[in-house]
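The complex appears here without one of its protein chains, the remainder shown in place.
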């Protein structure tokens, strides 16, 4: 516990120091704009990271196809809107589609790889990502599209920056998912099973935990989150399948900061990454390599977390 | 040193390819095989790290980019022979490999893979922001007009000779790895793979040999990046995306990591198959679907890779006759 607190304190202190360095000598109102804007982007990283961690904890699969699944969902929702289907229905269908896609992988493909190296499991999901991405790109040719939500029209002023309701929904949803998953894991029977599965798959199987059922639920939840994330990315980033698909790579960096297990840290880390990335705009040289922020931060966090370990005994 | 059957077959095939391939192929196929060859060298680095040490590198293609960048930088800055530039590219990338090794030494499994992926993601941003030198001024060496001429090796200025040059390097890369396997590093790696603690307690310098492995993989990536730069005369950041590094690793798993055949299969899947799909005018997106499905299928059904399946098949057939 002490170690954990030190970690958090050190991380936050460093974060504040970096932000102060970048913002030094700039008018406060400008800095405020960049901070708010960064939080908005960071919440997207956090949301992506949370989706990855929820599944990883329960099944040991780092699902690189999360982005592709979400992209297909939002493209489908967009298509339905073009056909004048009521908007609420399109969102539901979009999210149901992603849930189905995640379940297909979870039930049909993942079991065949259950006993393989975690890296191979992760890499296999890339194959699934390519299938879905290829189909999505084939069905919807490259074109200029826009996916809008009604909440885009409602905005609030925060530190001089207009923030749409959609962006607030992202942050609130991220917090909501973290809390809900925490409750689910700690208070329900299937949540307990998931934790057992995450700790040790073999022993869980031995003591009679219904592995298939538990994992199916986990895949379903991750599909729901991927669908919601896809809708948000389609609205706030760009409605382009390739862009949404590969958003998964910076999202991994937020997941890494939470050591692929601590959802709260993933949330905070995602937002911090976004703020630093945004504030880098104020730096004359580093602004051109701003998108490196997630990766550099993830590497620093990994190095920091491994600091006590001897070089001889590498661990997971 | 004793030669295994597989090594003999490999060397004979390489010799045949060296003599005949450039003679029978047209300009397009020579280009395709030049690219393929470069990625085979890079894949050999990933494969030995995975099969001998159980270490996963998801940053190999990004490291190739480093090698390619240095190669182009050297080419446009000085008028040194190709081989000197290639050696510098290999050496610098080797050091990058070490740099990557520093945080990576304390990790294994998924974390190690992810830290290499994060490095690849960072390099992707650098490449796409600063591009590759094409003969311009300054450190980054980029100018808006067409790239300045690239000086290929004196022996291989034509594409067909350059393909021979690449085949030579593929054989050299395999031999370098094989040499390591048969000497002290190979033994140390075998111990480390079993148990780092056991290796440490029996006097193996774990840090030294792990760093060595990273360096070797980096060196191979650097050489292959340099050779790829030579093939085109310039490089584009799209080649070195982080997702490409994941892809190369995935195809190496599909091909099989234990022998030369698997690495060759990985290279063919990575560069020849997409070129074929393009030549058959299969939609680029559908090609992606086919590719993804094949990847998934191969990973699930062939735990030892396609090369393992192929060798089993050959063994079965030879038993029957």
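Labels for the chains are A and B, by order of writing; each one numbers its residues from 1.
Definition applied: a contact is a pair of C-beta atoms (placed from the backbone, for glycine too) under 8 Å apart; a residue touches a chain by one contact, two chains touch by 3 or more.
Rule of thumb we're sticking to: contacts and distances are computed from a predicted model.
Undergrad: UniProt names the one chain left off this complex as which of "Transglutaminase", "5'-nucleotidase, C-terminal domain", "Ion-translocating oxidoreductase complex subunit A" or "Branched-chain amino acid ABC transporter substrate-binding protein"?
TA: So, among "Transglutaminase", "5'-nucleotidase, C-terminal domain", "Ion-translocating oxidoreductase complex subunit A" or "Branched-chain amino acid ABC transporter substrate-binding protein", the name matching the hidden chain's UniProt entry is "Branched-chain amino acid ABC transporter substrate-binding protein".
Undergrad: Which one, B:72, B:125 or B:263, makes contact with the chain that was left out?
TA: Checking each option in B:72, B:125 or B:263, the one touching the absent chain turns out to be B:125.
Undergrad: Touch as defined at the start, partner being the missing chain; which of B:95, B:275 or B:293 qualifies?
TA: B:275
Undergrad: Which of these, B:17, B:91 or B:142, touches the one chain of the complex that we don't see?
TA: B:142
Undergrad: Residues on subunit B that touch the omitted chain in the whole complex?
TA: Touch set of subunit B with respect to the missing chain: 26-28, 30-32, 35, 124-125, 128-131, 142, 144-147, 149, 159, 231-236, 238-239, 271, 274-275, 278-279, 281-285.
Undergrad: Could I get the residues of subunit A that touch the absent chain, sorted low to high?
TA: Looking at subunit A, the ones touching the missing chain are residues 30, 33-34, 37-38, 40-41, 44, 137-138, 141-146, 148, 152, 155, 161-162, 164, 233, 236-243, 247, 250, 274, 277-278, 281, 287-291.
Here, only the chains that are shown with their structure count from here on.
Undergrad: Give every residue of subunit A touching subunit B within the complex, in rising order.
TA: It comes out as residues 62, 64, 109, 112-113, 116-120, 122-124, 126-135, 137-138, 246, 249-250, 252-253, 256, 260, 288-289, 291-292, 294-296, 298-299, 302-303, 306, 309-316.
Undergrad: Could you please specify the touching residues of subunit B with respect to subunit A in the complex?
TA: Against subunit A, subunit B makes touches at 56, 58, 103, 105-115, 117-119, 121-122, 125-126, 129-130, 196-197, 200, 206-207, 242-243, 246-247, 249-250, 253, 283, 285-296, 299-300, 303.
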